[in-house]
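Just one protein chain is left out here, and the rest sit where they should.
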Amino acid sequence: MIPLLATAPVYGLPSYLFVSALLFAIGFFGVLLRKNTLVIYMCLELMLLASTLALVAFSRFNGTLDGSVFVFFILTIAAAEVAVGLAIIVALFRQRHTVSVEELNQLKH
Amino acid sequence: MADTLFLILSVLTVATALLVVLNKNAVNAAMFLLLSLVGLAGLFVLLDAPLLAFVLILVYAGAVVALFLFIIMLLDTTPGSFKAFTPLTIAAALTGAAVLGLGIWSLVNRAALPLAPGSVPVPALKQYAEQLFTTYLLPVQVVGFMLLVAMLGVIVLSRKHDATEDAP
Partner (left out) sequence: MTMLQHAILVLLLPLASAAVIAFFLRKQGALASWISTATAAAIAAISIILLLHGERFEDSVEWLRFGDFSVSLGIKYDDLAALMLFIVGFVGFLIHVFSLGYMHDDAARARFFGGLSIFMFSMIGIVLADNLFMIFIFWELVGFSSWLLINHYHEKQSAADAAKKAFIVNRVGDFGFLLGIIWCYYGLGSVNLTELEKLTAGGAMPCSGWIPLLLFCGAVGKSAQMPLQVWLPDAMEGPTPVSALIHAATMVAAGIFMLCRINMLMLPEALNVITWIGTATALYAALCAIVQRDIKKVLAYSTLSQLGYMVAAFGLGSTGTYALIDLPVSTVATGVGAAMFHLTTHAFFKALLFLGSGSVIMGCHHEQDIFKMGGLRSRMPVTFFTFTIGVLAIIGLPGLAGFFSKDAILYLAYEKNFAVFAVLAFTAVLTAFYMVRVWKITFLGEARSQAAAHAQESGLSMTLPLVVLAGLSVAGGYSGVFGRLAGSVAHLVPEAEGSAHTTILVVSLAVMTLGAGAALFFYKSAATDTLEERFRFGFSWLTWLKESFDRAYDYYVAKVQQRFAMVLNFLEQIVLAGAIIRGLAGFVNLVGYGARALYTGSLHAYVFWFLLGAALLWAFAAGIL
């Protein structure tokens, strides 16, 4: 494949980082604003994706491979985490018959 | 051309991410997440990491989001609504924005960021494998173990309790 960034680009590392930060922020606000547990979980995944983007960008611009390799790990962990998390949510739904975060507040003092 | 591509892909990613957050329907949100993943994969390709882009689509879009969709449809929830904009929420929003701006500003102004990409060859699978099985061997093993644990956990968690169920 042709290295697409061989020529000097206008949008360099800061731009990628800006996009990553924006994605992260959007994910974060999603966690804050939504009441559906599953959607909150999806926004969590958005945050993870933002971090992978930042990693790959750094890896590319520093010329090393470490960041990209790390993305592999992140993907694996994200997959496992989603599996377990969704299993928990399903179990919780069986008990409480709701996935709205506002009704799942039994841990208050 | 890379610049235009970058613009398009980044707008796609960010816009669909925004729609994930703003959409009331959970299934719609999942779909938009999917689109966001596509955009992200494209960005990876732009960053000379096509392998990662493929892996992203395979794992994330193919498995994770599919799982999400299964669960959403299994749980049959009513259309959600947004949390009311309490003063606390607004305060949190402002704090988050401030953090974001702070982070970007400090990053851009203080970090010595390499601006020009060198002419690096596109890494092939072989190089990834080399790294994974020499420098990062231990994390690989640990991650494998963790996957086993996750599998076991999921099996245990999703067992149906035939005996008395605790009252909610």
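Should a chain be cited, it is by its letter among A and B, assigned in written order, with residues numbered from 1 in that chain.
One rule holds for everything that comes next: a residue touches a chain if its C-beta (ideal position, glycine included) is under 8 Å from a C-beta of that chain, and two chains touch if they have at least 3 such contacts.
Note that the coordinates shown come from a computational prediction; the quantities given were computed from them, not determined experimentally.
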| item | value |
| --- | --- |
| Residue among A:11, A:28, A:72 or A:93 that touches the chain left out of view | A:28 |
| Contact residue for the chain not shown (choose from B:11, B:102, B:124 or B:137) | B:102 |
| Where the unshown chain meets chain A, residue by residue | 28, 31-32, 40, 101-102, 104-109 |
| Chain B residues touching the omitted chain (full complex) | 83, 88, 92, 95-96, 98-99, 102-103, 106, 110 |
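We take it that only the chains that are shown with their structure count from here on.
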| item | value |
| --- | --- |
| Centroid distance [mean C-alpha coordinates] between chain B and chain A, Å | 3 |
| Parts of chain B lying in touch with chain A, wherever the complex brings them together | 1-3, 5-7, 10, 13-14, 17-18, 20-21, 26, 29-30, 33, 36-37, 40, 43-50, 52, 55-56, 59-60, 63-64, 67-68, 71-72, 74-75, 77, 80-83, 89, 92-93, 96-97, 100, 103-104, 107-108, 113-123, 127-128, 131-132, 135-136, 139, 143, 146-147, 150-151, 153-154, 157-158, 160, 165-166, 168 |
| Interface residues, chain A side, partner chain B - complex | 1-19, 21-30, 32-36, 38-39, 41-43, 45-46, 49, 52-53, 56-57, 59-63, 65-66, 68-69, 71-73, 75-84, 86-91, 93-97, 99-100, 102 |
